[in-house]
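Notes follow once the structure below has been shown.
Note that this complex is displayed minus one protein chain, with the remaining chains in position.
Note that the chains take the letters A, B, C, D, E, F and G in the order they are written out, and that residue 1 is the start of every chain.
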Amino acid sequence: MNKDQLKAFLQGVKDGEMSIDEGVDILKDFPFEDIEYAKIDNHRALRNGYPEVIYCEGKAKEHIRGIIKTMLKKDNNILATRADREVYESVKDLHDNIEYHEQARIIVIKKNEVKLTEGKVLVTTGGTSDIAVAEEAALTLEAFGNRVDRLYDVGVAGIHRLLSNRSKLDDCNVIIAVAGMEGALASVVGGLVDKPVIAVPTSIGYGANFGGLAALLAMLNSCASGIGVVNIDNGFGAGYLASTINRQIEMAGK
Amino acid sequence: MNKDQLKAFLQGVKDGEMSIDEGVDILKDFPFEDIEYAKIDNHRALRNGYPEVIYCEGKAKEHIRGIIKTMLKKDNNILATRADREVYESVKDLHDNIEYHEQARIIVIKKNEVKLTEGKVLVTTGGTSDIAVAEEAALTLEAFGNRVDRLYDVGVAGIHRLLSNRSKLDDCNVIIAVAGMEGALASVVGGLVDKPVIAVPTSIGYGANFGGLAALLAMLNSCASGIGVVNIDNGFGAGYLASTINRQIEMAGK
Amino acid sequence: MNKDQLKAFLQGVKDGEMSIDEGVDILKDFPFEDIEYAKIDNHRALRNGYPEVIYCEGKAKEHIRGIIKTMLKKDNNILATRADREVYESVKDLHDNIEYHEQARIIVIKKNEVKLTEGKVLVTTGGTSDIAVAEEAALTLEAFGNRVDRLYDVGVAGIHRLLSNRSKLDDCNVIIAVAGMEGALASVVGGLVDKPVIAVPTSIGYGANFGGLAALLAMLNSCASGIGVVNIDNGFGAGYLASTINRQIEMAGK
Amino acid sequence: MNKDQLKAFLQGVKDGEMSIDEGVDILKDFPFEDIEYAKIDNHRALRNGYPEVIYCEGKAKEHIRGIIKTMLKKDNNILATRADREVYESVKDLHDNIEYHEQARIIVIKKNEVKLTEGKVLVTTGGTSDIAVAEEAALTLEAFGNRVDRLYDVGVAGIHRLLSNRSKLDDCNVIIAVAGMEGALASVVGGLVDKPVIAVPTSIGYGANFGGLAALLAMLNSCASGIGVVNIDNGFGAGYLASTINRQIEMAGK
Amino acid sequence: MNKDQLKAFLQGVKDGEMSIDEGVDILKDFPFEDIEYAKIDNHRALRNGYPEVIYCEGKAKEHIRGIIKTMLKKDNNILATRADREVYESVKDLHDNIEYHEQARIIVIKKNEVKLTEGKVLVTTGGTSDIAVAEEAALTLEAFGNRVDRLYDVGVAGIHRLLSNRSKLDDCNVIIAVAGMEGALASVVGGLVDKPVIAVPTSIGYGANFGGLAALLAMLNSCASGIGVVNIDNGFGAGYLASTINRQIEMAGK
Amino acid sequence: MNKDQLKAFLQGVKDGEMSIDEGVDILKDFPFEDIEYAKIDNHRALRNGYPEVIYCEGKAKEHIRGIIKTMLKKDNNILATRADREVYESVKDLHDNIEYHEQARIIVIKKNEVKLTEGKVLVTTGGTSDIAVAEEAALTLEAFGNRVDRLYDVGVAGIHRLLSNRSKLDDCNVIIAVAGMEGALASVVGGLVDKPVIAVPTSIGYGANFGGLAALLAMLNSCASGIGVVNIDNGFGAGYLASTINRQIEMAGK
Amino acid sequence: MNKDQLKAFLQGVKDGEMSIDEGVDILKDFPFEDIEYAKIDNHRALRNGYPEVIYCEGKAKEHIRGIIKTMLKKDNNILATRADREVYESVKDLHDNIEYHEQARIIVIKKNEVKLTEGKVLVTTGGTSDIAVAEEAALTLEAFGNRVDRLYDVGVAGIHRLLSNRSKLDDCNVIIAVAGMEGALASVVGGLVDKPVIAVPTSIGYGANFGGLAALLAMLNSCASGIGVVNIDNGFGAGYLASTINRQIEMAGK
Partner (left out) sequence: MNKDQLKAFLQGVKDGEMSIDEGVDILKDFPFEDIEYAKIDNHRALRNGYPEVIYCEGKAKEHIRGIIKTMLKKDNNILATRADREVYESVKDLHDNIEYHEQARIIVIKKNEVKLTEGKVLVTTGGTSDIAVAEEAALTLEAFGNRVDRLYDVGVAGIHRLLSNRSKLDDCNVIIAVAGMEGALASVVGGLVDKPVIAVPTSIGYGANFGGLAALLAMLNSCASGIGVVNIDNGFGAGYLASTINRQIEMAGK
């Protein structure tokens, strides 16, 4: 219940339209509905045109189809992550404006055009193998209404490629650094800028990489300040976090 | 070299004040001085009144004293982290306006008053034992000019304490969640808000906690979106990252 | 041997029906048969109508079929866990009253109706992906004669879903909390109630989840008291443990 | 607010004793106070004569003294865990009826006599070095009003010591198995009984024990069913969990 | 070269049948041939009728066939371990007296009858799933000429099964304890006897078993003395080690 | 009860000296006393002149003194392991014939002379830093009546030192290989001989040694057959295991 | 820009062929192109006839084909690593002089003959299963113009095989030691020579090998000095590193 609804409720009790026992019954379950409400309301305020999100990994194709069908009843755009081609094939008939990004394993259904922010989020990768995760982040950002700049394959084995793109580092609000192997990209980026850097370790590598652990530990131990780390291969999480930052900056500027 | 200096340099070559060979010699080492310059300049722009920072752990007392003395020659405030009392005692005579925060192990030397941001960063902890790390974050934030709100001991074992402070969660730009043991605070906070959450695992706990590993893994695996994780006990890093976010929002609003 | 058999044995020696040397031979192997007996007897007392259990993973189909055939000679119901569909297909002709629960990978053969307890065990999950493990627990509980209440997908990313079902938490004797990712559900539940909580980490997650290790460590390090943890994905173990608790409460109440 | 308070509140609104705006203000913060209330109330119902608990590790002596002083204003008994002798010395003047158990590092302040349950909890250990943790469990159980039976040093290296005490295993509601090294005690006990077993790995051992990890993993992987595991050295947690089980059985029997 | 060959060599030099330069050439490479020889000789003395061994995992079928063909030119029996059925099919035409043990993945080619020792090695397992590894050990032992006794499925979840076979434990020279899950069998066996126990952890289990790590750590940390541990699933290694012990005892007794 | 006692017991029942109910009472607790008896008896047979053993680490000085006093009432020798000098000082007045081996942290009290075996156990170390653990093994072996040969500091960094002592490798029944760092000694020894090798990883090393884990894993993964591994730094365990092997060989030879 | 280009540029400014503003624009992006240039130039000097390298794992077949096509436009040879047969089939039509090494998963395209060094790099393996990784190193070395000597299957289980090839150890500049299981080969080799040893742990093994971790830790903890370790299975890295050493020695000798 929002404030007006609360008022109406109490007025109803006062006016005798609702008995006190009925009122007690309602109040017993009230708080959490209220939280839910608050949260949704808050979201609604923030999320004009924001997508509904569904994480597909580990879900059956028929369930995914069902969930998307339900989502389509509302007005929001839809973002389906970790969706392999088979999933896409099983839902592509549900809407005309459906796109599949195979490398990023993302499906986007656009019911409304999203107005992009002025400020940009820069998505960088250490190597070409990290691009799938980076695209998960970039497409998430775009679905949430952020302008995105991409700077791929600028890892520390050829540091000059990063340095010669200094202007891209300067011309954004947030930077996402996606890297596998030894994950040093995050530290180098963090050492060059004074803005939030979101580091995404990837599972790219072999041997003592241990599925991304090497990059994860490196990023957590970065000697550069101002770096927040998300889970291994979690492009969506990085994109979502960057969006919460970038959009606050955008809104403050209005 | 900035643009004007570049122009002057080329003009000098053009005018014959500098031979071409001398010019080549200068250009050979030019780029990195430029990077350094760019970085410093950039910093200067962003950091009016920002502190110089010194990380004390593992440094000899005489070295710390020397570094602080050098820093004091400039106009900036000074923030010394991981400084135990012994360190404080050995430097407290260096300036009149020196404060020691024992629990956070932080020394602050204020040469200038810092104007705080309007927007707030909320620092939360799961338990009372996490407060030392939280204070490292909070004092870092304040030294970098951020308004800070504290909400301590609101861990999931008593979830109502957190829920009944919902307004604090709503009334800030960034939230730092500091928690040891199972580190669930970050997830619960992340589930309640739509803004950046910076999670700091602490080494508080015992047994299969493995020095904070349990909380670290939990935070990286959070089912809530929008969470960036820093190293175990890294209050400074969390504060610094939150500051880069909060100050951008602040500046955008001006 | 039970007490009566012991008496008969000694009487036989006393009466000379058995020579002392024969008696010595019997006593030499006696104790462990006795333990076995005691245990079986004890079980018989406790387990009226209880199922025989077979763990199928890693066993050949023909062996499983053989074991179930032997079990069917007795009067007990049968519970086969970790049974994939192929296993089910290979045994479904063995009895008329055979059910297969695909998600939980459980086969139940009912020869007798089990009378359920009055008191309930509540099975909760953090997400929908944890339901397979939860159903393994729930179906185990039901096979062992416990009334079960289910409350699924109430993880901490949407804490209100759990809070708004507070009455379910209050209305049971034991709670099983099944959760993957950061496993925070167990802590939140443990913070809300004063009854035994059995935590089941699941291997749901990716990256630094390490096959359920993140949830496992989180649950072991819970800041809430009164939580016992079982192995990753061990729904059967949680159900069995909850049953030993719930049935003792039931029996005490009679 | 409980039901009666809710009624009174609505009646007050109805009767005009409280304006609708005042009512809205109260309702805004209402839910979580209610949760808190509910929890405390619930506790009060369950916990007649129950102790307040304070975990001392990592807390300053003066803070512990302060917290205990505050606790003493209420009528409850007090249990201070992980309290070394120095802590005890600093608080022993606060009450006449204060006991210190050095090995278990537990302080008990008794303001009321606790009536013990009829049913027993059996606390067992593998070796003599595990007794400190076992006593933490046992004293916690007694402080929470449970009758406790102790059976120490019955580890698998001398299995007959356990087997010859079979009657103790049979004559209790719950068993706590405390063991370091390879932690096999829990499996052997779990194989002998059909009741809840709470396993506590201890950090006793060396080399590839890794601070209790060996025992922890062994207990989680037990081939016996019905075992719930708590954190390494967590005697308090095991005692608390056993108490929630034992007291429910007790209450059901009344 | 053995002593006689050395003498002959020096005599040859002395007698001028071999020039000093030829002698130097021979001596340059001499030592290690000698080591090799010594080892082989030593082996020959010890190994009358012993098998040649080939470890098949990771080797190409054609290579295995080639190696076995070469081995067949000598008089020894042949033992091929980690051989799946496909390997067996590709070599089964090479000799008439070839046996395949599918569960143990072992091929035995018998060219000579092996006379078994009087003394026995007892091979025990915790569960039925450990039998494959146990059979690798048992068949290795038999191929090396040891009398083997088997005692399977006597794990600690039903300790009486082990205890009621005490005579088998007493009637052997060495015991091999094969167990997965928590690996407690080794400790219980080690606690009951005063003879060498060789513990083989198996990868049987799931969740926090980590591929046999739980059992491995438990066995290394056994509170019983006299236990030597081999690698996870290393049935061959355990059989080989037991054979070196058992055969020395046998030979000493002659 | 031994056979004669069993006969007497049954005769007593037969003769009416004991009522059948009394007989039942005795039989109820009988088996495990019998196990205990069997074990002790077995030990007595094997262990003429064997020492009682006490593990001192983690035990209070007064407890150790008490235990040794009790042990001294029997006729056996006494072996106290992991005893630092302080422990020794606190017990050295208890017997005239008491020796302290500081490096091995072992106390030996000799009440009887132990007759040594003919066959030898060879104790080898990789480096001089491993000698403390090796001496724990060697002194244990001697206390248990084994002839011991020592070959120290023959690690693989100078492989010729080992190779030039080949005769020592040949002239023993069992070899103990004690090594830290990369633990390669066990593999090299195992590759040179065809007899049981007991490998003891030590915690000697630093960095990625992880307290002996590197050596432990290396030894478990040895490419040489016939190696059994004990826990890190477990010299006593290796000595005890070697003794069970060596003494069986000795006894078989008589 | 190289020195001559720098001169020309400044001359152009001086002569007025380029305006100062144009010069500033060029200089703004200049440094990093310069770094790139420097690096390439440096490479060119060192790498006469050196191959371009492409790492194929994780890259799509069409991308690999594209990259190789581009590379073929230059004069260099091409080395494609981690290329399975399918990759080879998809590119084998691109050049006449293309070779595929299946075991090493390496494709070599030779456009120019490489002149080999005088000095040799010796590649050794512990077992036959390590040869695939060793061949990756050896073929890399040859592609980079190094003379290679191979010495395979000389692991510590049969140390004489290594020792009898001492002359090969002496007759080279660098040694690569490739070994799985316990990885002791590196230590033994390192103990025999006084030259750089590059250790490559392989993932060959099972059980507590943990995918090569055992060998990796052993090699890092080697008691022999002068050993540098590369990642598990990283034959290319070892070959590349050995080449940088061997070619410097070669060039110094000219």
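The rule is short, and it goes like this: contacts are C-beta pairs under 8 Å (C-beta built on N, C-alpha and C of every residue); 3 or more make two chains touch, one makes a residue touch a chain.
Being a predicted model, the structure only gives us computed values, none of them experimental.
K.L.:
Touching the hidden chain in the complete assembly: which of B:187, B:209 or B:231 does that?
P.N.:
B:231
K.L.:
Among A:54, A:214 or A:230, choose the residue that contacts the chain missing from this document, as touch is defined above.
P.N.:
If we include the chain that is not displayed, A:214 is the one touching it.
K.L.:
From the list G:78, G:121, G:138 or G:230, which touches the chain that is not on show?
P.N.:
G:230
K.L.:
Considering the whole complex rather than only what is displayed, give the residues of chain A touching the chain that is not shown.
P.N.:
126-127, 155-159, 163, 181-184, 187-188, 190-192, 205, 207-210, 213-215, 217-225
K.L.:
Taking the full complex into account, what residues of chain G touch the chain not shown?
P.N.:
Answer for chain G: residues 35, 38-39, 42-43, 46-47, 119, 163, 166, 170, 173, 192-196, 198, 216, 220-221, 225-232, 236-237, 240-241, 244-245, 248-250, 252-253 touch the chain left out.
K.L.:
Which chain F residues touch the hidden chain?
P.N.:
128-129, 159-161, 163-164, 204, 206-209
Rule of thumb we're sticking to: only the chains that are shown with their structure count from here on.
K.L.:
Just going by residue numbers, which of F-G, A-B or C-E has an interface where over half the contact pairs are the same as at E-G?
P.N.:
C-E
K.L.:
For chain C and chain G, what's the span in angstrom between their mean Cα positions?
P.N.:
Comparing mean C-alpha positions, chain G is 56 Å from chain C.
K.L.:
Return the residues of chain G touching two or more other chains; collapse runs of consecutive numbers into ranges.
P.N.:
Residues 31-32, 35, 158-159, 163, 207-209, 213 of chain G each touch two or more of the other chains.
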